[in-house]
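For chain A:
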Amino acid sequence: MILDAKIPAGPLAEKWSKHKFNLKLVNPANKRKYNVIVVGTGLAGASAAASLAELGYNVTAFCFQDSPRRAHSIAAQGGINAAKNYRNDGDSVYRLFYDTIKGGDYRAREGNVYRLAEVSVNIIDQCVAQGVPFAREYGGLLDNRSFGGAQVSRTFYARGQTGQQLLLGAYSALNRQIHEGKVKMYTRTEMLDVVVVDGKAQGIVTRNLVTGAIETHAGHAVLLATGGYGNVFYLSTNAMGCNVTAAWRAHKRGAFFANPCYTQIHPTCIPVTGDHQSKLTLMSESLRNDGRVWAPKTVELAQKLRKGELKVTDLKEEDRDYFLERKYPSFGNLVPRDVASRNAKEVVDEGKGVGASGVAVYLDFAESIARLGEDTVRAKYGNLFDMYYQITDEDPYKVPMRIYPAVHYTMGGLWVDYNLMTTLPGLYCLGEANFSDHGANRLGASALMQGLADGYFVVPYTVGDYLATIGPKPIDTTHPAFAQTKKDVEDRIQQLIALKGTKTVDEYHRELGHIMWEYCGMARSAEGLNKAKGLIAQLKVDFWKNAIVLGENEEFNSSLEKAGRVADFIELGALMIEDALNRTESCGGHFRVESQTEEGEALRDDEHFAYVAAWEYTGEDKPEVLNKEPLVFENVKLTQRSYK
Partner candidate 1 sequence: MNLTLKVWRQKNASTKGAFVTYKADGISADMSFLEMLDVVNEGLIHKGEDPIHFDHDCREGICGMCSLYINGQPHGPKRAITTCQLHMRTFHDGQTITIEPWRAGPFPVIKDLAVDRSAFDRIQRAGGYISVNTGGVPDANEIAISKVLADEAFNSATCIGCGACVAACKNASAMLFVSAKISQFALLPQGQPERYNRAMAMVEQMDKEGFGSCTNTGACEAECPKEISLTNIGRMNRDYFTAKFLKEEEEHKS
Partner candidate 2 sequence: MSDFKQTFNSSLGKKLIMALTGLFLCTFLIVHVGGNLLLFSNDNGYGFNVYANFLTHFPPIEVIAYLLYACILVHALYALILTIGNRKARPIPYASAPKSPTLWSSKNMGLLGSILFLFIVIHMGDFWYHYHNDETMGFKEYRTNLATGMTVATDYRPETADFEHSVTTQGDVEIVRVKDLHARVVSSFSNLWYVILYVIAMGALSFHLLHGFQSAFQTAGWSHKKYKPFVQFVGTWLFAVIIPLAFALMPIVYYFKSL
């Protein structure tokens, strides 16, 4: 099946304006007759819920955390891009569009990405109006920095916690609507299924995490803003609660899952220390603006460093290999994330890794401290340095940081058209949960931009078009599909509760993570992926036989919660492997060892793979069907990325 993305025709710069005009409007008096369900209250979910409620729709919003403010958008550190060109350094909407398309290794849609760049400027205005305390210059205007490989300074930031500040902005807008009675908020509530009535998404089934109550909720449209699935790797920079369940359940009800193998491995994370580790901590990429990445030149020196026979500060300058600066003279330490990550892995695989485990490289600030002074460095990165110190007990002002890549973001997600609607009519998907704008690799400071663009400026228009089409006829939970879906959910919970085996759910999760990281991580091969396929199939069988799930449904049961999520992760893992096997090219975060240039750089295959792979669920244990959406490039010329 060839998928239609419904990208409007016409010149790139006019697509969105024209489309907005062509979208149907809902009569203001009718808006209050509609109910929209929003699942997830991160940047995309909270901004969408607030904006839709402001327009007059009734919104029911859900989050599994104890407060909408805690969604994992909160953890984004670095910043948010916007093509404001406040710095007069040649930025423009087109340049942001171009950088994003190129950064995504030409695996994203031109139309979507241009729209993203276009509304990026509105996001900053909106956030400032809400009172988001962005960093400012002494003149009182907004400060910008260059970030993650961009040649212009277009990143707005709020010290090291831009994500929290933007989320608090969206959360405050959401709070205002809750206060005014336009949004009904359910916290500590997890979505477990989508209710499909006559081929349209018309509701969801949820579980109250505290009481275990299974409830159904009806709505004219359902918006999923449920985040990424990086936790399929067990160790990632995602929050512990991040999961794929909502998206996966929707997938099983008819929403296609696009490009699941596209995962972003972030280069600057704190290395793993042991098996007990529950998550990885990212340090903002902005560190690469002033820090220099290096490893010892020889394996012998690396061994000495690992054993503690040599102190890192005693290593002579000529014994250090600043490998990013050496290999990419024009971008140096600021190469895109996938390139930086893969090079770190290469160095470690060669045996030149440092730290007790040998799985890390250095990020050194000695030169910047000498050049700028410790105080300037402290002002810029103080909180990150403190965080590093807390975790590792090492002072980064004195010894270089140790870093290693970690899973950070998933570019794949539910397939959506230009309107952000999935292949299941009435079901929308926003933010990291959808696949749309980042192609095969996301640029730094673009995730916050996309989440807010979707929530504030895209979905409020496009949902209206759908709602106007279906009309304001009341929708409630009396349709038999609600009872049936609820029963499906309850049956599955009973199946899980019945598991009284010998291995904990965390043990399965950890095992899944090892398989995914080993075979579907920074470098993937047909051989490894095929092996992983078998391992995951075994794991799934074993899970449903030997997992331990304690307690009962009618209580606050973390064991049951986790079990449901891990079961879905196992199935997703299998699909990721399938997708990675199918895509025999290398592109962005997806590096197939079979497809590389002579210099070992990723080699794309535009002739065969310039498409979005959207997977269709066909039934339990049946192979998923691949549907393709061809990517058409009318404005940019496809080139091999080079950061040399």
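Annotations for the structure displayed:
Convention: a residue touches a chain if its C-beta (ideal position, glycine included) is under 8 Å from a C-beta of that chain, and two chains touch if they have at least 3 such contacts; residues count from 1.
The candidate set was assembled so that all candidates are chains of the complex that A comes from, given by their letters.
Given the structure is predicted, the values throughout are model-derived calculations rather than measurements.
The candidate from 1 or 2 that touches chain A somewhere in this complex is 1.
Those residues of chain A that touch candidate 1 in the shared complex are 47, 50-51, 54, 65-70, 72, 74-75, 84, 86, 122, 124-131, 133-142, 158-159, 161, 163-165, 168, 171-173, 175-176, 178-179, 185, 187, 210, 237, 239-241, 273-274, 276-279, 281-282, 386-387, 390-391, 393, 456-457, 460, 504, 506-507, 548, 550-551, 555-556, 558-559.
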